[in-house]
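Structure first, then comments.
Every protein chain of the complex appears in place save one, which is left out.
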Amino acid sequence: MSRETPHLAPFSRQELMVIEAARQLRDGDIVFVGTGLPMLATTLAQRTHAPDVVMVIESGVIAPQVRPTPISVSDPKAMYRAMKLGTLREVLGCLLQRGLIDVGFVGGAQIDRYANINSTQIGPPGAMKRRLPGSGGANDMASHCRRLLIITHHEKRRFPERCDYVTSPGFLDGPGGRARVGLNPDFAVTVVTDLAVMENDPRTCALRIVRLMPGITVEDVRAETGFRPDVAPDLREVPPPDAEVLDRLRHDVDPGRVYLKSEDAVPTAGR
Amino acid sequence: MSRETPHLAPFSRQELMVIEAARQLRDGDIVFVGTGLPMLATTLAQRTHAPDVVMVIESGVIAPQVRPTPISVSDPKAMYRAMKLGTLREVLGCLLQRGLIDVGFVGGAQIDRYANINSTQIGPPGAMKRRLPGSGGANDMASHCRRLLIITHHEKRRFPERCDYVTSPGFLDGPGGRARVGLNPDFAVTVVTDLAVMENDPRTCALRIVRLMPGITVEDVRAETGFRPDVAPDLREVPPPDAEVLDRLRHDVDPGRVYLKSEDAVPTAGR
Amino acid sequence: MLVMPPNKVMTAAEAVARFVHPGNVLGMGGQNIGRCPMALTHEIIRQRVGGLTVVGCNLSLSMDQLAAAGLIRRTECGTGNLERFGTTFSWRRGIENGTIEIEDYSHLAMVSRFLAGEMGLPFMPVRSLLGSDILWAPDGAPKPGKAVITENPWDPAERVVLVRALQPDVSIVHAQRADAVGNVIIEGFATHEPEMMRASQHVIVSCEELVTTDEIRAHPERTTIPFMYVHAVVVQRYGAFPTSTYAYYDYDGGQIGAYQDAARTGSPAIDEYLRRHVWGCGTFDDHLHLATDADRLTTLTHAMQELM
Partner (left out) sequence: MLVMPPNKVMTAAEAVARFVHPGNVLGMGGQNIGRCPMALTHEIIRQRVGGLTVVGCNLSLSMDQLAAAGLIRRTECGTGNLERFGTTFSWRRGIENGTIEIEDYSHLAMVSRFLAGEMGLPFMPVRSLLGSDILWAPDGAPKPGKAVITENPWDPAERVVLVRALQPDVSIVHAQRADAVGNVIIEGFATHEPEMMRASQHVIVSCEELVTTDEIRAHPERTTIPFMYVHAVVVQRYGAFPTSTYAYYDYDGGQIGAYQDAARTGSPAIDEYLRRHVWGCGTFDDHLHLATDADRLTTLTHAMQELM
């Protein structure tokens, strides 16, 4: 798990994870986004390759020019110079459910083989061990976005074979699952972690490894995943960050390192 | 049909009709009102016995202080110093259908024995002779108000036994009619005309004569009514207007006589 | 992916040519004598885009001119009328002579249909219409497809009507202000327009004033409709004339009356009205030159200011 690209500025795996997530956004995308790493990555995309990415935030915020670093969907820094401040119904109903959002961008909780998300509880219904915050707008995003982007730290407990509780639907039980329950089957998921990028296999609907973080192997990823992900035929390595992009992330997007972890901000070469 | 109260200022039957309609409103009533005579009567009530009557207008206007004389629900004179200017959904949905309107106040078209209203067409479905404007908010008012107030010129063609087309539900086919179709049965109708005041008989649901305009007899009313209205046991005469009230109507509410007919504004004693 | 073009400003001629097509379901903004999208309506007439299904709550002057021009196949609305100025005569004539199909609703039922449309739902419940003939076809038989009466699953004794979602192909609205990317500010009353605009596949907005996006961002709580819904912005001062624009100018009773006189009598007066005022004018500004003058417009502006 070492990174060996000494000609580049040192960067942490968390930084590259945010940068790689930002790369998933195309200019002009309308992105429904929560705070934390999703908002960091979206802001970074706006300040680098995709200036016309539009953010929509569930508290009723449309097209803000986010100031660093909002810690909440109701933080005024997330509302700075918005084009509209309105209501939850306007953004979750009249944009998201209406089909006008291109990408839903959420942070992780439990994500299973079929990209179902659990943010409600650890332990199955009837045998809860730990209560989590609940859906919020996540179920709505997973139900209505054609593209769902997830950013999360990669560890085994976060990637079970099957979520204890399906808060937000991925592909449910696999091919045809969404159509069977009445959800739009036109759906794609990308999961960006500090070890890899996973996407749903268009045929099986299961998450599979499409890119690896520098220095990470397929076996490293599988060791930290509760199910056994397949590997896409065109497996590649996540490119290291441009110095310019890294600089923007560190100095413009989260200069206070509110979400970027300080302990591995400038990793040593041997990490 | 002569008026013999020479000690009072002369007044037209139309003026007394508006004044009598205003008397139907209680202070504090929230009244959903269209333009024309309903708005005149409501404004008069505000400027006389019921200053805290609140007007709500379908274009999205809440609690205006109407300036004389609005000719449309979208006339800015109907919006003057409103407490809120909003949307049709907010007033027809979130106030009217929500149950927060006390009185719906409409002008007349066809009104039948059971207070059903037709503002859609002359001639039955399939055999239309004349197209009228349609429901507008009238069906909504008749569906959701507990009290419906109607002001209209009294002539036989306006009071058929049965409306050609039920645009807005009164009591439909009589006792139990509203409950049978799923409408709130807690409903009362008052019709103020230039000949009489009619209200629904609580037992039969049919409109009956409860007050007569000065100089008008029950037979005068029946001669101009397409069904035979009963007479309430406590039949009284509509009191003539206070000089003060008449003055307000003429000088504050409709000084330009936009809706008050000029031809009988100051009737001769022999009228 | 919805792209945000940097500039959606175009002429009425360009906007109508690009976004209004024969046979479209056309959402109509404005109400009675307020903020009818007259400039955009004139352009549709000028380009003779026909076979339209016009939808809205109250349909008035703009709809009636489309009817007079023979461009309407069908309407779905709550009312057609101009209140004190009389009914919408061309529409009435079209219905009575069978050239215009109608589907009647109440205002609340229509806005409920737009509400379903803007929220991406297939239908909306409403408690109006029960017991009325509006639910039924003109021949008195139940009308399949218009509305469904259903029970409240939590209280089977309670009935509601389900009305079908309505998502116009294109809506036309005249607003006070907009910016070049399509953020729209409607001042004062807004009738059914917010729901209708958000429900529409395309929206053309004409506006009195073009403002900068910086001005939009300075007061984000005043934006009525954000840019995602809006495809063309047409800057047209007095674009609702002879109807009023709240905070800008009052209606012109004389010009509305002149149209109504022609519409009431029908051919050839109404054809002559359209020939002079629409087809004979290259632009809406030409129509304004013909129908009014600077003094009169100043008077209408002062009349409105006096009410603010």
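When the chains are written out, they are named A, B and C in that same order, and each has its own residue count from 1.
Keep in mind that, in the parts below, a contact is a pair of C-beta atoms (placed from the backbone, for glycine too) under 8 Å apart; a residue touches a chain by one contact, two chains touch by 3 or more.
Since the structure is predicted, the reported quantities are computational estimates derived from the model, not experimental observations.
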Checklist outcome for this item: Check: shown chains touched by the absent chain are A, B, C
Item to check | Hidden partner chain, touching residue among B:Ala22, B:Leu40, B:Ala78 or B:Leu95 | outcome: B:Leu95
Checklist entry - Which of these, B:Ala21, B:Val66, B:Leu85 or B:Ala115, touches the one chain of the complex that we don't see? => result B:Leu85
Item to check | Where the missing chain touches chain A, by residue | outcome: 35-36, 58-61, 67, 71-77, 79-80, 85-89, 92-93, 96-97, 120, 124-126, 128, 130-140, 143-144, 165-169, 172, 177-178, 181-183, 258
Checklist outcome for this item: Residues on chain B facing the left-out chain by the touch rule are 26, 28-30, 52, 54, 62-63, 65, 79, 81-86, 89, 93-95, 97-100, 102, 144
Checklist entry - List the chain C residues touching the unshown chain? => result 116, 120-127, 145, 148, 150, 152-155, 158, 160, 162, 164, 187-188, 220-221
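Here, only the chains that are shown with their structure count from here on.
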Checklist entry - Among line, ring, star, complete and other, which one matches the pattern of chain touches? => result line
Checklist entry - Which chain is the middle one, judged by CA centres? => result C
Checklist entry - Whole-Å distance, chain A centre to chain B centre, using C-alpha means? => result 60
Next on the checklist: For chain B versus chain C, what separation do you get between their C-alpha means, in angstrom?
Outcome noted: 29
Item to check | Cα-centroid distance, chain A relative to chain C, in whole angstrom | outcome: 42
Checklist entry - Which residue numbers or ranges of chain B touch two or more of the other chains? => result none
Checklist entry - Which parts of chain C, given as residue numbers and ranges, touch two or more other chains? => result none
